[in-house]
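Complex shown without one protein chain; remaining protein chains in place.
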Amino acid sequence: MPPEAGQVDTAWQPSDVQRDRDEWRRRRTLRSAAIAAGSTLLLLGAIGGAVVSSPGWERVQETYFSWDKAVSSFPAVLDGLWLNIRVMVVCWILILLLSLTVAVVRTLRGPVAFPLRLLGTAYVDVFRGLPLLLVIFLLGFGGPALSLQGLPTSPLFWGGTALVLSYSAYVAEVFRAGIESVHPSQRLAGRSLGLSYGQTLRHVVLPQAWRRVIPPLMNDLVSLQKDSGLIAVLGVSDAIRKAQIETALDFNYTPYVVAGVLFCCLTIPMARLTDRYARKKGYHGAGGTL
Amino acid sequence: MPPEAGQVDTAWQPSDVQRDRDEWRRRRTLRSAAIAAGSTLLLLGAIGGAVVSSPGWERVQETYFSWDKAVSSFPAVLDGLWLNIRVMVVCWILILLLSLTVAVVRTLRGPVAFPLRLLGTAYVDVFRGLPLLLVIFLLGFGGPALSLQGLPTSPLFWGGTALVLSYSAYVAEVFRAGIESVHPSQRLAGRSLGLSYGQTLRHVVLPQAWRRVIPPLMNDLVSLQKDSGLIAVLGVSDAIRKAQIETALDFNYTPYVVAGVLFCCLTIPMARLTDRYARKKGYHGAGGTL
Amino acid sequence: MNTPRRSSPPLRSSEQRRGDPVPTELLRLDGVRKSFGDNVVLSDVDLTVEPGQCVVLIGASGSGKSTLLRCVNLLEVVDDGVITFDGRDITDPRVDGDEIRSRMGMVFQAYNLFPHLDVIGNVTLALRLVHGVKADEARSRGLAMLERVGLAEKATARPDDLSGGQQQRVAIARALVANPRLMLLDEVTSALDPELVGEVLDLLTELKGEGVTMLLNTHEMGFARDVADRVCFLHDGRIHEQGTPDQVIGDPQQERTRAFLSRIRY
Amino acid sequence: MNTPRRSSPPLRSSEQRRGDPVPTELLRLDGVRKSFGDNVVLSDVDLTVEPGQCVVLIGASGSGKSTLLRCVNLLEVVDDGVITFDGRDITDPRVDGDEIRSRMGMVFQAYNLFPHLDVIGNVTLALRLVHGVKADEARSRGLAMLERVGLAEKATARPDDLSGGQQQRVAIARALVANPRLMLLDEVTSALDPELVGEVLDLLTELKGEGVTMLLNTHEMGFARDVADRVCFLHDGRIHEQGTPDQVIGDPQQERTRAFLSRIRY
Partner (left out) sequence: APTDEADTGSDASDSSSESTSETPAADACTPDTLETVADGTLTIATDDPAYEPWFVDNDPTNGQGYESAVAYAIAEQLGYTQDQVAWVKVPFNKVVQPGPKDFDFDVNQVSITEARRKAVDFSSGYYDVVQTVITNKGSAIDGVTAIADLADAKLGAQVGTTSYTAITDQIQPSQEPAVFDTNDQAVQALKNGQIDGIVVDLPTAYFMTAVQLDDGLIVGQLPLPDGEPEQFGAVLGKDSPLTDCISGAVDALRDDGILDQISQEWLAQQGAPELS
């Protein structure tokens, strides 16, 4: 059965036993896959069928999935989405900076850093606890109302500040978990080379923490993209608000669906790219056939 | 200088040199801590001062921090918060179950699991991409509109379903990252003992993944607590909605602040407890004086 | 350490097979081949292990020793060849791998204890889940096994609080507690401090004295010499030389074996 | 491997101290004590290392060998006692630890390469950041150093793609590239496969031949015997016996030293 010694690498041919096994495995895999696919489709089909054949389906379809309405509302919603994107990009950069600072402060040790640590903890606790909408109200309306010299009254400025403050509290926790997941011996190795605390942090700890926090960061980026619309309460129109305006014309909810599809078109490629990036950066994964 | 051999453990007394050093360190620590504390206070004081002495402060204070209004709106807001809490608790349990299932499905390997994996990925992508508000609209108004037999029309039911579907997509990603962070050798060790795939997952992989995902899960729980209020668009009144109703009476925004404080009272202890729990469960932390 | 092995409950598989003629060998590999992608790690491996024997694999890093053990434990699927365990072709895909694995005990190089369970939890997990032993009985059997490896007083400690040698002894106890027919030991001392190596090797020597069948690989030539009934030298995925320790280590016939042995100096 | 060490640029600290009388010893520990909580790990340790010497610490696991090296590298703050390096009391809290560390090279037990940087990135990181060497020059010095440890062709590989022995040689190159006055080596072979141990020990022997001052700990008694100028036996945080390898390893005077040596069997 087994091949002759010496020709293994080039001319190996499976033995009969092995061919039997391979055949059996192939059939079983096919069958199981077919069952899995079939039952999945069946389930989806059943749900879909129940929805489509339900007494209210026609009305729902008209209200939520009207093609004409989708086409006519598309430009307005897309226009609103542009605001979401700009706010998201600018805020995301600021959020990364602020949250990284807070996270680093929270991982400092020693009595010297105590007041800073306290401040960082208080910040995270408060801004994570406060509903974003409230922060936007307080800053977006209260901020300009203070009439402080030198500060703009633009709703984008104050709304953006609220987003940054609120999100940074969350993202700081993500970074902190990442920093704490880097093994202490890496920090020691850096210090033993003569690198200072800051250099070690910058060149040794953070680059490693960075890869590990990509998936949760992605979660936060996706939700920022959507929450960026909340500053619509300050009077600027994002995709959802535009959809609402379109909806008010004839009480057809399709524009919301258009907005949803547009959001998905942004987030899904983003998620796929991050996944690939994270995997390339060495996520091993405990998943496996065994 | 050094103590005599043999009496080290019991009767060690620091040498003069060491006493000098300790004294010097103590003084430096005190000075640095004082500087850090001082500058922190100064900064906070400066911001506070600028706000309080700004021309609009009086109006802002009246609008946002009116004690009378706070007292009068408190019962209503508290009543609304009770809804948030109930929704949060019920949904959180369902979210954990659903997201864990999705995460496990997404870590399966092999062709047999392909359709399931595809379904899981599609689910996560779509529901992470769609704004929560949109999901609540679609299910909360569209769901009952279908007039399906056997399903309730209650906004709590449909809103809760929307929350669970939307959040599970996020939380599934958190769990997946946790599962993938467990070293594959742990899975092998389980299998080599004769444990089945499921037993290994249940008794070996998940308990270890669990500890690592506590901080991001906490983030999600905190935001669920707040987003639970979004089902208010379906006509049930949560804390924020109650605050809005109170505010409409006289255009005083203090009830929002009351709601914010109440939310913080919930989340801060929760965050502190999780931190302690996570630390007990063996977060080592790359933070350190070196 | 003084609980004799034979006083343990009778082995499950020998009960099942009562009446059949007992095959002379417990484990038999015929023409086993295994590759990862283009990398052929094992090819044409023939090997037998008789009950009560201790077979030791030696060979350079990357020669495929661990892969061989993993194939026997069905943690890898072979490309070709037949592995017969206890009279049954376990490379047949229709075989229930979990059941086969539950009748072998495997100990890994880096000990792979479960950090979230305490020592007794590690030792009794498979007993409870796989062998259906009640919690009480599992506990007492686990404690007896810990007693035997000299760690009874560490039953409630966390693996992280143990020294490497202690961890590895727990791992051996965990593999041994369900009375496996065959113990597979993958460089069980290579991650240990040299002075802790002794305690683990002592334990293995003792097990061998009690008649436990073992297939293991090690870099400790002295130990291989002391305990092995047979030594197999692996090189590039093939068995180049096998025989008694005195033959293979003391008087290697093959050039490659000599080269390998000479590189292990200190 | 044939670049003679003395052709490297002159050492920074010797430039600074030009004119001072050169002290006979490079490193001196006086009554050093270190504890973690109630656990006194080092007490009353006296030790000197002369320039060009190779001092080897031996002792059981947990005896404090690593802690001693970490104290010298200022990775731990001593409880008491004075460590003098290059004529200066480095335990003084007013001393700039980063500057001191930049003049020592330390290699750890588990090699602690930076997984996110490639090999040359690992080797040149401190040159660029700490010693202010320009990227170009750092690169060429790094490559020269990799050449010397026989890994020039692996310059752009990731640490994870190297074998253990290669990783450890990179770690030594990383520590050596800035021409440290003193190399501290903490069990640099204990995480390696036995056949890879040789290449690292060969490198150390070579360094010793070039006059690099080394303080190291090892479990390889054969190696200690070959290279050490002086061997110190640590037990429970104290130095119980020191002298030439032949004295301490060949003919130990103390009961404890003999017990320790007898436990290292294979």
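Each chain carries a letter (A, B, C and D) given by its place in the written order, and its residues are counted from 1.
Everything below uses one rule, namely that a residue touches a chain if its C-beta (ideal position, glycine included) is under 8 Å from a C-beta of that chain, and two chains touch if they have at least 3 such contacts.
The structure displayed is predicted, hence computed values, not measured ones.
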Partners of the unshown chain among those that are drawn: A, B
If I consider the whole complex, including the chain that's not displayed, which of B:115, B:131, B:144 or B:194 touches that chain? B:144
Of the candidates B:18, B:63 or B:168, the residue in contact with the absent chain is B:63
Touch with the missing chain holds, among A:18, A:186, A:223 or A:247, for A:247
Residues in subunit B touching the chain absent from view: 56, 59-60, 62-63, 141, 144-145, 153-155, 232-237, 241, 244-245, 247-253
Where does subunit A touch the missing chain, residue by residue? 59, 63, 137, 141, 144-147, 153, 155, 232-235, 237, 241, 244-245, 247-249, 251, 253
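Rule of thumb we're sticking to: only the chains that are shown with their structure count from here on.
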Max contacts between which two chains? A-B
Subunit C to subunit D, mean C-alpha position gap in Å, rounds to 37
Show the residues in subunit A shared as contacts by 2 or more other chains, in ascending order. 186, 188, 191, 290
Going by residue number, subunit C touches two or more other chains at 75
Would you tell me which residues of subunit D are touching subunit A in their complex? 73, 75, 98-99, 101-104, 106, 108, 110, 112-117, 125-126, 129-131, 160, 174-175, 178
Contacting residues of subunit A [partner subunit B, same complex]: 29, 32-33, 36-37, 40-41, 44, 50-51, 54-57, 59-60, 63-64, 107-116, 119, 124-126, 128-134, 137-138, 141-142, 145-148, 170, 173-174, 176-177, 179-184, 186-188, 191, 197, 205, 209, 212, 215-216, 218-219, 222-223, 226, 229, 240, 253, 256-257, 259-260, 263-268, 271-272, 283-290
The answer for subunit B against subunit D in the complex is residues 1-3, 5, 8-9, 12, 14-15, 17-18, 21, 24-25, 28, 290
